[in-house]
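One structure, pasted below without further comment.
Left out: one protein chain. Kept in place: all the others.
In order of appearance the chains are A and B, and numbering begins at 1 in each one.
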Amino acid sequence: MATLELYQVCKRFGAASALTPTSLQVADGEFVVLVGPSGCGKSTLLRMIAGLESPSGGEIRIGGRCVNAQEPSARDIAMVFQNYALYPHMSVRENLSYALKLRKLERAEITRRVDWAVDLLGLQPLLARKPGELSGGQRQRVAMGRAIVREPQLFLFDEPLSNLDARLRNHMRVEIKQLHRRLGTTTVYVTHDQVEAMTLAQRMVVMNHGRIEQVGTPEEVYAQPASAFVAGFLGAPPMNLLAARVSAEGTHVLVEDLAPLPLSAPQPARAGRAVTLGLRPEALLPDVDGCWTVTLNLIESLGGEMLLHAGVGKQACVLRIATTTSPWREGDTLRVNVASTALHLFDADSGQRLPS
Amino acid sequence: MKRQWLRRSGLLLLALLLALPLYAALIAASHAPGDLLGRLPWLPGNRLLHNLRTVLGAGLPGSPSVLRMLGNSLVMALGIALGKLTLATLSAYAVVYFRFPLRHTAFVLILSSLMLPLEVRFYPTFQVSAGLHLLNSYGVLIVPLIASATATFLLRQFFASMPPSLLDAARMDGAGPMQFFLHSALPLARTPLAALFVLEFVYGWNQYLWPLLTTTDARYATVVMGMQGLINAGTSFALPRWDLVMTTALLALLPPLLVLLLAQRWFIRGLTDIEK
Partner (left out) sequence: MGGSRTAGEPLPGTWFRGRWLPWLLLAPQLLVIAVFFLWPTLRALRDAFYQGDAFGLSEEFVGLRHFAHTLGSAEYGHALLLTLAYALLTSALSLAGGFALAVAVEGLRSGRTLFRTLFLWPYALAPAISAALWVFLFRPQVGLGAGLLEHVGVHWNPALQAGQAQALVLATTVWQLLAYNFLFYGAALQSLPPSLLEAAALDGARGWRRVRDVIWPLLAPTTLFLVVTDLTFVLFDTFGLIDVLTQGGPDHATETLVYKLYEDAFRNFDQGAAAVQSLLLMLLVTGLGVLQLRLQRRRVPA
């Protein structure tokens, strides 16, 4: 078990910058998820931690030891890959024990570790098979087994569930979480899927365009997104982002063609300026006395709840209502109320969160 | 359904027609020389074993031992096939899995040897081999032919198509370049290697011009290059010995044919594997 520290780590490919100087501390035993759209630099960062890519600058420390110059195999880490990267010509048992054999461990020790991993992950019936004869979920489990037999100080996961179907993905997510509870190994997990990030992370790192947008617990990041990007990236469906303006007195926020909404924290400094107004889909509540009138364009039923796609003024937003049957029909107008505590304001240019 | 049967019958007829040269050889090889005068018999005779024994034992007068020529052909074909595969695998691996200065130049140099097959540069290559005193040896039959642009190119394609994460995983597991080569790259390349082996074995066995030029000593003669001499020897009698000539021809075509037929499945799969 170990801590992981990154100091001003950056990566350039030729003239292009894939990662601006980035610092991050991961505590011993912590489960940290790097999340962001493809091309945001999260995989590059992970590969530098693994040693598969060398940083253009900065320092990487595992357990307090600088590993910049170390080969991947010398860093005492293990990695699970998106496409599993199992050796297709080796049986499951051989896949699990290959790294241990290369390290010249004693045979008894290899058997002990492999048996332990096999037990933990329920791989017993698969031992003699080749990866080609396994289902996606089974392969993923073997890939995890290959990582844990090494008893590493640090686990790295690179989009491990992306190649699985939705049902299996949920299942494996739970397994990964349980595995972390049991082993308590420090883990860095990369994904583009915000649901995976929210459910797995103790702390999540949201990245975009080669830099970190926000670091925090899933609850913090969800409740207080640091930027319009983070707000629009998290949540399913994500936060509604509306072009808006602060009133001349700085006390209200105005969306075109709609009633002004009072701000709980007035913004006199930005009076009259353009802002981005963020509203979670569940923050818009149908209310006959509501202040806004919206037009329903499309109704999607998810069983236990409904998503209402609505026009607000000249813009569009989504409402999430916990109901099984809809009293409305497409084309209806509807009055909704907006709680002033549910407002998120972002700078229209930089996208940075404004204090509220 | 009916059209399928029609097509199948047509194809069968065509296949039989194309097999006629081989059938005629089989008829000749299974009869006594006297039976082959005038009209050729329609059915094979019962002298095949007898003719085989004659050819492999006494052989044809004035010609090198057929058994020895077959052995030489085998040495040459195996040497060329294994040599080509070894050199090509090593080169392809180096080019795909390493980054080093002049990497591209080295690869282009190897590929350019594809441009000039031995048949167009046999004369200067012969002169160089003669200058190095290599003539009349197994070495000269094999070594000048074991550079292979085709195999290097196809194996490079194959290695480059393997998922990069496999190498990542191996590096995390602590495998060095030679360990990754022996434990992963080589076993994974089994199918294309098998296909290439068939290709190159047939190529090596079927060489004609090169052994003709470089082996004047009958001890190193191969059976394919000896065919011309065998026909001349066989037809120099008052009663031409087509029975023995065709028996030898059958022996000479059997090994590459067997290799191809036994490995046909892999061969075609390997070719399609590589093409992707």
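Simple rule for what comes next: a residue touches a chain if its C-beta (ideal position, glycine included) is under 8 Å from a C-beta of that chain, and two chains touch if they have at least 3 such contacts.
Here the structure is a predicted model, which is why all the values come from computation and not from measurement.
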| item | value |
| --- | --- |
| Residue in contact with the excluded chain [from B:71, B:117 or B:187] | B:117 |
| Touching the absent chain when the full complex is considered, from B:103, B:190 or B:219 | B:103 |
| Touch with the omitted chain, as defined above, among B:32, B:78, B:202 or B:218 | B:202 |
| Footprint left on chain B by the chain that the document does not show | 4, 7-8, 10-12, 14-15, 18-22, 24-25, 28, 36-37, 39-40, 86-88, 90-91, 93-100, 103, 106, 109-110, 113-117, 119-125, 127-129, 132, 143-144, 146-148, 152, 161-165, 167-168, 171, 176-178, 180, 202, 205-209, 212-213, 224-225, 227-228, 231, 240, 242, 245-246, 249, 252-253, 256-257, 259-261, 264, 268, 271-272, 275-276 |
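In the analysis below, only the chains that are shown with their structure count from here on.
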| item | value |
| --- | --- |
| Distance between chain centroids, defined by C-alpha means - chain A, chain B (Å) | 57 |
| Interface residues, chain A side, partner chain B - complex | 47, 50-52, 71-74, 77-79, 81-83, 85-89, 98-99, 102-103, 146 |
| For the chain B and chain A complex, residues of the former touching the latter | 163, 165-166, 168-175, 179, 183-184, 187-188, 190 |
